[in-house]
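Read the structure below first, then the notes.
Only one protein chain is missing from this complex, and each of the others stays in its spot.
And now, subunit A:
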Amino acid sequence: MKKTSIILLVVIAACVAGMVMLVGDFSTYETFATAKKKEGKEIKVIGALDKSKEVIYDPVTDANYFSFYMKDKSGEVTKVVFNGTRPTDFEKSTELVLTGKMKGSEFHCTQILMKCPSKYKDQQTANSVAENI
């Protein structure tokens, strides 16, 4: 067998093994209920901001404390704490993807990804507002 073929085989084997290991790194999407069972494990939760509850960010007291309530896909509402500032246009978000872990009854997140209404939606509102003119 040629050297290059051997190397090729070794590399392919390494890639396959590597991928299997990398899959272990992949996170999963959970709800708060399932997240509670995996307390301390870093996971992702998709949901939406619960606008009826308070959103706290007061830099004068603590510039790194931002908390709000999120309703996950199963409808469960849980308090979320984020060590950072409040993202721009947070109240307008339609969907949130949080990365973090459960700590007791609170979800401590390290990353917030927001989905905002697209510009297309803005345009629809432009059209609908126009009806009143």
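In this section, a contact is a pair of C-beta atoms (placed from the backbone, for glycine too) under 8 Å apart; a residue touches a chain by one contact, two chains touch by 3 or more; residues count from 1.
The criterion applied here is as follows: contacts and distances are computed from a predicted model.
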Undepicted complex member, UniProt protein name, chosen from "Trk system potassium uptake protein TrkH", "Cytochrome c assembly protein", "Nucleoside ABC transporter membrane protein" or "Ion-translocating oxidoreductase complex subunit C": "Cytochrome c assembly protein"
Subunit A, residues in touch with the chain not shown (by the definition above): 2-4, 7-8, 11, 14-15, 18-19, 22-23, 25-29, 42-44, 46, 57, 59-64, 83-92, 97, 99, 108, 110, 113, 115-116, 118-120, 122-124, 126-131, 133
